[in-house]
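Mind having a look at this structure? Questions to follow.
For this view, one protein chain was removed and the others were kept in their places.
And then chain A:
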Amino acid sequence: MAEPDLELISTINEIDDQSFLSLCFGPSVSTRTWLLNNAEKFQLRPSLLFTVFLGFTKDPYPYVRKAALDGLSSLGNNVFEDGSMIEGCYCRAIELLNDMEDCVRSAAIRVVITWGLMLAAHSPERKQQLFDEIFVNLCSMTRDMNMKVRVNAFDAIRRLEIVSEDLLLQSVSKRVLSIFKGKKSLVQCSTDQLELLALNVAGAFVHGIEDEFYQVRRSACDALFNLIILSTKFAGEALSLLMDMLNDDSVSVRLQALETLHHMAMSNCLKLQEAHMHMDESDVLSVLFHMGQNHLNMVDCIIKDVSEQIDPKSEGKLEFDSVKVIAYIVLAISALASDNHTLRIPPRIFSYAATLLGRISHALGDIMDQSTIFAYLLHNSKHIGLSDLGFNSEGVSCSATCGSSVNDIPAIASLKIPAMIHEQQQKDDDAIESVKTILLKVQDIWPLIQSGVLHEALRTLRFCKEALGVFTYGTNKYNGALAFTLQYLKILKLVAKVWSLMSSKRSYPRRTGEWGFLLGKLERGLKELRSRFTGLTKEEEQHILELMLVTCILRLSNGEVCCHLTALRKLSTIASNIQHLLKEECKEPSTFVCEVQRSLSNLGTITPKSLCSSLDLREMLKSFTLGHLEISEELKHIKAELVISDNNYEKPLYFVPGLPVGIPCQIILHNVPSERKLWFRITMDNVTSQFVFLDFLSLGGCDEVREFMYTVPFYRTPKASSFIARICIGLECWFENAEVNERRGGPKCDLAYICKEKEVYLSMIHKG
């Protein structure tokens, strides 16, 4: 009855028993199927419907059989008093489990379970035997080739209440169990048929949870719901299957498995063994730690019960091999991290925990770091002398860390979870302290550079860099300052290298290639240092500018005539910049700056030829000394993350030559102030670049982090079957004018690139 048709409905109402029957028995198969499918809509006697449905389960047309079976399933709600009727229907459905057609087998399963349950209710004395029989028949259907049949079979098994233990155990083993081989089993059946029955049941659930379709796996998990309560042995076997399902790909299967496990736990038959734990040890420990914090009383009870198990058995040697013991220990130490001091956890457990520091700290890495845990453990086990334990502090090899932690004990003694935030704070402070120390120390290298001891200078710089490397990126509040300092160290290294190249007499004529390369790197580095950090103080800026002056002079001293003019122009710009800054601050310029300014004013009109002679570059450089850089803690590092997902040489973006192509980019911007301008640079062949303005303000987010998708148009697609474009994001440097890009409507100033260059694979679209 697909469409509600008033006329049709009125006609339907006129159909009585007699006309229904005569239509059903007519030769038209489609009419018959339709009538059977819609039989419930007519006001017919259930006994008549039963007769008709049961009769038509013999029809040669599968869809008629299916409709008849469906009709029988829905009749299951009515009460039939006649046992032979119920049995007749049930037996007919069992026969149809072997039908050739998938849809008939599916429908037959529903009738078997519905009428089988009715039959069991009607004759309770046969209940056990009937349930076993139904179980065997349904299990044999779980190996059907049709997915829906299998789902229906498991859904039907879910409705069974009692099944013999032997059959249950057989259903989780693919091999025929010995109980079925000859020996009399609990299952009521002749011995000859026993093995055949066992074959039908064998491994039904194993196959079910291995099934390709998640629908079947989910149903199989669900089917265990009632059965697991029936036998502890079966519950144990079923548990192994369910634990595997916790790693399933499908969420619905995992949920169903959990639900069944939950039911198991609620019915007191969940006996988890170590073998069932397929989770990573650290995951388990971390979960236990969290649980312990939230359920203090539980921890108290458990530890009281199991403290003997925790204690090592053999004298003197601590061997906590069992994951279970480690789990108890973690549970125990989790408690004291909470407020409740009334708990009585034996201090020795903390000392046991100390021996397992490596494993525990690995598991609790997201909560506290190793030294914190160690300090905490030591503090709580202080009643026992450490020497008594003779422990070998696994994983704590660094004496410095160890020492400092022990010293810190008073500070960490009243440790709570919020205190870990304090710990982070402490770490941050450590970081900024060492940054300051390093900046103080680094100015000592200047005399080394000047005196030509390049080796020594570089070594000092390397030490500084390594010292900073201890502080990890990412979690630190002073990331900006750290990044700045690292960049600064890199620049000093370059300055040192260039300086030594300049002053080395032997290698004259200078290795211009290397010289130019290093200078270029130095200039770029300085540009980044100046433009990629926000919150620079005037001092910092002045310091950078002075270094830029040095770089300019170094470039001039190279003797390459062609670039003198630009370098000189740059020199005077920077010098005036410094002057401007100093004026604002009302400070005196350094001797170096004075020297430069004097030389520049002496120069008057600049001619390239007169340049080298008129400027005493050496003198100027000699007057430079590296001052102490006071770093601001508020520095922010401007950076970007650029991802072009789903693009590689096998999966290129398609384009039509001559027409623009859109490159979908996933972008995260960090600390980009709203007044700054960002550009995409897309290069195709290392020569030509195209710039696209990125109007990030319209895309929302705050200055700290902006995350968005952006499709970058690339206009100049070549007549090539495929090519690689390189794309990256550049930040416009407000202080330097661009020299090349103006004509194409690109950025007005030079760009400092704030992300790694990405490759984009493009391929010409093929016609047809």
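The definition used in the following text is that a contact is a pair of C-beta atoms (placed from the backbone, for glycine too) under 8 Å apart; a residue touches a chain by one contact, two chains touch by 3 or more; residues count from 1.
Here is the rule we go by: contacts and distances are computed from a predicted model.
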The chain that is not shown, which UniProt protein name from "Cleavage and polyadenylation specificity factor subunit 3-II", "Elongin-C", "Coatomer subunit zeta" or "Histidine containing phosphotransmitter protein" does it carry? "Cleavage and polyadenylation specificity factor subunit 3-II"
Among A:Phe56, A:Tyr328 or A:Phe533, contact with the omitted chain is made only by A:Phe56
Quick one: which of A:Glu40, A:Glu210 or A:Glu759 touches the chain that's been left out? A:Glu210
Looking at A:Cys91, A:Ile162, A:Val323 or A:Ile367, which residue reaches the missing chain? A:Cys91
Of the candidates A:Arg143, A:His263 or A:Lys758, the residue in contact with the absent chain is A:Arg143
Per the touch definition above, residue among A:Leu48, A:Ile162 or A:Leu199 touching the missing chain: A:Leu199
For chain A, enumerate the residues touching the unshown chain of the complex. 24-27, 29, 32, 51, 54-60, 84-85, 87-92, 100-102, 143-145, 174-175, 193, 195-196, 199, 202-203, 206-207, 209-214, 241, 244, 247, 249, 278, 280, 650
